[in-house]
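The complex is shown incomplete by one protein chain, all other protein chains being positioned as in the whole.
Per-chain residue numbering starts at 1, and chain names A and B are given in the order in which the chains are listed.
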Amino acid sequence: MRTEHIGDAAASGAGLPIELRGISKSFAGIKVVNDVSFDMRPGEVHALMGENGAGKSTLIKVMAGLYQPDEGQILVNGAVVRFTSPKDAHAAGIATVHQELLLFPELTVAENIFLGQTPKTSFGTIDWQTMRQRSRELLDSLDSGDLDIDQKVAHLSVGNRQRIEIARALAQDARVLIMDEPTAALAEHDVQRLMSIVRNLRKRGVAIVYVSHRMPEIFALADRVTVLRDGHLVATKPISEVDEPGLVSMMVGRSIDRLYPAKQGTDGDVILELTAVSHRSVVRDISFKLRRGEILGLAGLVGSGRTETALTIFGITPATQGQILIDGKPVSITSPEGARDLGIAYVPEDRAQQGLIRPQSIEENIALANLKRLTRGIFVDAAKVAAEARNAITRFGIRARGPDQLVRQLSGGNQQKVVLGKWLATNPRILIMDEPTRGIDVGAKAEIHQLMRKLAGEGMAILMISSELPEVLGMSDRVLVMNGGRIVGEFDKDHATAEAVGTVMTRSYDKEQAA
Amino acid sequence: MSVAALSPGRTNLHRFLSGYGQEIVVALSIVALFVVVGAVNQRFLSDTNINSIFAGNAYIAIAAIGMSMVIIAGHIDVSVGALIGVIATIAGTLAVSGYPIWVAWLVPILFAIAVNAGVGALVAYTRIPSIVVTLGMLSILKGGLISATAGEWISNLPPEFMIAQMRPFGIPSAVWFMVALTIIASLFLRYTDFGRSIYAVGGNMEAARAAGINPERTVIGVFALHGLFAGIAGILFATQLQVIQSTVPPNLELTIITASVIGGVSILGGTGTVIGSTLAAILFACIGSALIFLNVSAYWLRAVLGLMILATVLADMVRRRRDT
Partner (left out) sequence: MTAAKVFRHETILAVLTVIAMIVLASLSDKFFTVDNLLNQGRLMAEVGLISLAMTFVIVTGGIDLSVGSILGLTAILLGVFWKNVGLPLPAAMFLALACGTFAGWVNGFIITRFSVPPLIATLATLALYRGLAEGISEARSVRGYPEWFFFFGQGEVLGVPFQLWVLGIATAIAAVILGLTPFGRATYAIGANEVAARFSGIRVNATKLWIYTASGFCAALAAVIFVSRVTTTRSDMGTGLELDAITAVVLGGTSIFGGRGTIIGTALGLILIQALKNGLALSGVKGDGTIVVIGLVLIGAILVGALFDRNRGG
């Protein structure tokens, strides 16, 4: 199928705005993108899909000039090119609308659109009048006539900022526009607006690489779709030849049951209960019960409120409404130390930033959440700390030279085990795991899954958040689906299929519908 | 297309008020101060006093222009007061040693540019915080100055050297300099790519890099420019009085930083104007003078300065928190 596709692209002529042939890229010896070919035709929306870690972002970054491929070629208009920096990609007409919008909050809309390529007067000075006029025209052409070009970007909504980035790309005469999860952080009416802008761009001949998980958008917009899995190209197909379940199985692509350990024992009493818990507008009206020995999966897209819910339970962003009960008793959790003292542990999604102090040693990290217990008199008991760390190393099979090895020298999987070790040393009864296996290799992944099962078997209540659908389906005894800050679906083990969960997860809810 | 049509729903006045809010507040404060203090004590409005407020503090406003650029770029310089002291002493020494007057004016300015470009290079390439580099520079300049001159005053300066005391068209030259440099710097910041890149680097360094700006070069350039303004300020400071005291004027760097911050330059970088900093420098001079005319001890001036910085910074932080 792959060779066929290359032949196809090559036959279609030299006028392609960008074409990738046999691209491979490795990080630390792991092939993240493996022999992938991909091409864009003028005036098409080409959806790029795949699970997290499938290689989408790496491929995008190769196109944007941020990474140089180890193997393979990039062609622009039929000629082989080399991008050594984002500047080269810009010059070749390739622009990116970033997920983390790269704008200058204190500068005006017009300036953000033109910075780096400002129109000049005959004296060589910046021509503000022309700049503002062209910004106005650009935004008008994007149906964004309501945006004030003299306003500072700091005051604008995410949707408006995104429109500015698109205008910025158009100001550079981009022929290829890469949009990475453009709707992830958008409110519903902004999504509709964005979709009409994308259609408008397609009419003008711009080729759009559209990365998204949301099926309705893909089917509404895309002309073709390319699916990646584990760094490999699965297929590129016209949208008319695929349907939703077909796409999901192309993305997931493996039988789920075999890989995951089976449930041991039965569920116990309800230990954690949320009733109508909210935090501002990101966590809305969440109610659920978590039992001892249960693994409860929390599914949803990035930005659907899963992590935010975890942060509320853990006291980082305390609940503004509703009640949290532990063992049936109402508790007030206003800080992480309060949550810890109630027996809640949280293994965060961003290991490097939130989970670990990477310049410190394994034992220092493990001691951090347990200082009270590891203290004798007023002193930290060095012997106890070392024993605790050695215990964690053997218990979780952390591959390290010893307790005093620095955490940043460990592999991703071993780092994650240190985070787990730190939190399990607090003897928690409720364990929240946010993306427990993100960015770690297959072997370590399986070990962590085994461990989670074993802990549940011993009576731990586990709330697991994951963006990987197979992981959610394979590990969870029960699945809650979040969308727009709310719980929009609940499935028990038998009814939680990729199709069913995926559909609820990606559906665009109107505000009324969801309420 | 008219300007109003470019911004639906907002009038020109509206836009002007929101874009220059801090500057307007400072300007109004100056007017209010003149009215109130003038009503209490007529002599506050006398020619001599107004002259001493403006001409005597013009060098602070000029140094604050450069400081504003440094802060907009996301950095800070606490050595500028010492630098101005050194410049004044070099200029005075050259002037009394019989060098041509233009040499006595120009060499110290070039020295200031070179020193600050060096500071800029250290900050840009080693990523050492500018506060630390300039703290070190402060002690080098200060110690160097005192040990080189042993605190001896320089007097018998040639009259043609005294540029600050000249009065073209009846207005002190220091005031001319202040007005002209403020206008030039404003235009520079608004109408050149380099000027805008200062805002870009201070606002979001990675986005600036992505937009094709070289942040390191911008930082070095900003510090060099700051050296230029400090140099000019130093010459005016040197030629203000009949003697040069060969010391570091106490708290000068603080006054200059405060002028920038109160003029609307955000201490977190990325925003502000030099018109604001010049107005704020004048406001301070007015406050200092007003304290005397209101029979309040001038010893409280610095406490007022400190409170004003604190209030401005807190307001800035609260505003940012509200925005995000």
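We adopt the following convention: a contact is a pair of C-beta atoms (placed from the backbone, for glycine too) under 8 Å apart; a residue touches a chain by one contact, two chains touch by 3 or more.
Since we're looking at a predicted model, the values are computed, not measured.
Across A:Ile30, A:Val80 or A:Val380, the residue that sits in touch with the chain not pictured is A:Val380. In the complete complex, the residue from A:Met40, A:Ile60, A:Leu356 or A:Val472 that touches the missing chain is A:Leu356. Contact with the undisplayed chain is limited, among B:Leu45, B:Val103, B:Leu241 or B:Ile267, to B:Ile267.
Check B:Ile84, B:Ala207, B:Ala259 or B:Leu305 against the missing chain and you find that the one touching it is B:Leu305. Among A:Glu137, A:Glu241, A:Asp269 or A:Glu337, only A:Glu337 touches the chain left out of the display. Counting over the whole complex, chain A has residues 316, 335-337, 339-340, 346, 348, 353-361, 364, 367-369, 371-372, 375, 378-380, 404, 406, 422 touching the chain that is not drawn. Touch with the hidden chain on the side of chain B covers residues 76, 78, 122, 126-129, 131-133, 135-140, 142-147, 150, 251, 254, 257-258, 267-268, 297, 299-307, 309-310, 313-314, 317-318, 321.
Please note the rule applied: only the chains that are shown with their structure count from here on.
Centre to centre, using the average C-alpha position, chain A and chain B are separated by 46 Å. Put simply, chain B touches chain A in their complex at residues 1, 6-10, 15, 19, 187, 190-193, 196, 199-200, 203-204, 206-208, 210-213, 266, 270-271, 323-324.
Touching chain B in their complex are the following residues of chain A: 86-87, 90, 102-107, 111, 115-118, 125-126, 128, 132-133, 136, 145-146, 148-150, 154-155.
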